[in-house]
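Take a look at the structure set out below.
Presenting chain A:
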Amino acid sequence: MRLQYPSSIKIIRVPCTGKVDVLHILRAFEKGADGVYAVGCLEGSCQFNNGNIRARKRIEQAQKILDTVGVGGERVQMYNLSSGEGTHFAEFAVEMEERIQKLGPNPVKLNKKEKAA
Partner candidate 1 sequence: MIVADKKPIEEIIEDIKGCDKILILGCNECVTVCEAGGKKEVGILASALRMYFLNKGNEKKIDEITLERQCDHEYLEEIRDVSDQYDAIVSLACGVGVQFTAEKYLSMPVYPGVNTCFLGATEERGVWTERCQACGQCILSTTGGICPVSRCAKRILNGPCGGSSKGKCEINKEIECAWQLIIDRLNYLDRMDDYENVYEIKDWSTERAGGPRKVIREDVQV
Partner candidate 2 sequence: MNVKTPSKLEKILSSGQLAVTSECGPPRGSDPAEIIEKAELIKDHVDAINITDNQTSVTRLCSLAACIHLKLKGLEPVLQMVTRDRNRIAIQSDILGASSFDINNVLCLSGDHQSFGDCAPGQNVYDIDSIQLIQTVRHMRDEGKFLGGDDIKRSPEMFVGAAANPFADPFEIRVPRLAKKIAAGAEFIQTQCIYNLERFEEWMKLVCDRGLHEKVYILAGLTPMKSAGMARYMKNRVPGMDVPDEVVKRLSDTPKEKQAEEGIKICIESIQRLKEVEGISGFHIMAIEWEEKVPGIVEAAGLYPRPEV
């Protein structure tokens, strides 16, 4: 559709959001990501039955952990759409990017820089 979405977003393709583990999300933040979001199929339409449900639950778990460790659960999000909904994809990207801009950089990243300095 050749819609625009922010260039700050790095896309990692997976066969199903069900492949995403809590560990992947946490490691991303550990390595300095400012935000992580998963975009999966609409609930009820998962080709692998409930991969997107698993993903949602893992995102929720990650949110809790990130709140506890001082990174912030708002930095991680689950979105659902169908493969034809290109406009939504762009919308989610914009929404997420705006949110992360407001939240500022990942504190882990900042603290690492400080340490290095």
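By our rule, a residue touches a chain if its C-beta (ideal position, glycine included) is under 8 Å from a C-beta of that chain, and two chains touch if they have at least 3 such contacts; residues count from 1.
Picked so that all candidates are chains of the complex that A comes from, given by their letters.
Keep in mind that this is a model prediction, so the values were computed, not measured.
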{"item": "Pick from 1 or 2, the complex member that touches chain A", "value": "1"}
{"item": "Chain A - residues contacting candidate 1, complex", "value": "21-23, 26-27, 29-30, 65-66, 68-71, 107-108, 111-112, 114-115"}
